[in-house]
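Only a single protein chain was left out; the remaining protein chains are all shown in position.
And then chain A:
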Amino acid sequence: MYFPALLYPCILGMLSLVHGIPIHPDNLKNLVKLQADTIVLRIKDHNDKLKLYPTLLIGDPELYPEIPADKTIQGLGSIMDTLTTFQKVLQRLPKGHVSQIHSDLSTLLGYLKERMTSMHCTSKEPANGRSLDAFLEDNATHHITVGYLALDRLKQFMQKLIVNLDQLKRC
């Protein structure tokens, strides 16, 4: 006869937790992979439209450090840091098809942000904010190549993220 009295608080407690249940890690990995694949394909389409000369190489990896290149992935924090930088760059580019990639990136950041919250990870501000702003300002007139460079590096990062999805389990 005591069961109902115990059961109801348990049910209520469970219900209250349901709202805050984060995305299951496996589901998150699937979502991140799908979104990253989508971004990679969109970038490929976008950059292919420039029809650049096959042997043309815009921006060495050692050049323009303001835009992350070949960043190592060390947990959610580093992923968020890098993606936020890319998002800033896309925000400053002229509207167009890049806006769709920007929207996809925002969605991806939303997943990761939610994951970080559920894991109680501390987020930090990107370190190179000021220099990035100055870089974008200086090269505002060359948005085509800036966009190409940024999207190409974002694509590489997405490809690296796809094969390092286990890093989503770490802060």
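Everything below uses one rule, namely that a contact is a pair of C-beta atoms (placed from the backbone, for glycine too) under 8 Å apart; a residue touches a chain by one contact, two chains touch by 3 or more; residues count from 1.
Please note the rule applied: contacts and distances are computed from a predicted model.
In the listed set "EF-hand domain-containing protein", "AP complex subunit sigma", "Golgin subfamily A member 7" or "Leptin receptor-like", the entry agreeing with the UniProt name of the missing subunit chain is "Leptin receptor-like". Within the set A:D37, A:D138 or A:D166, the residue that contacts the chain not displayed is A:D138.
Annotation: of A:L34, A:L63 or A:V163, A:L63 touches the absent chain (contact as defined above). For chain A, the residues touching the chain absent from view are 49-53, 55-60, 63-64, 94-99, 131, 134-135, 137-139, 141-147, 149.
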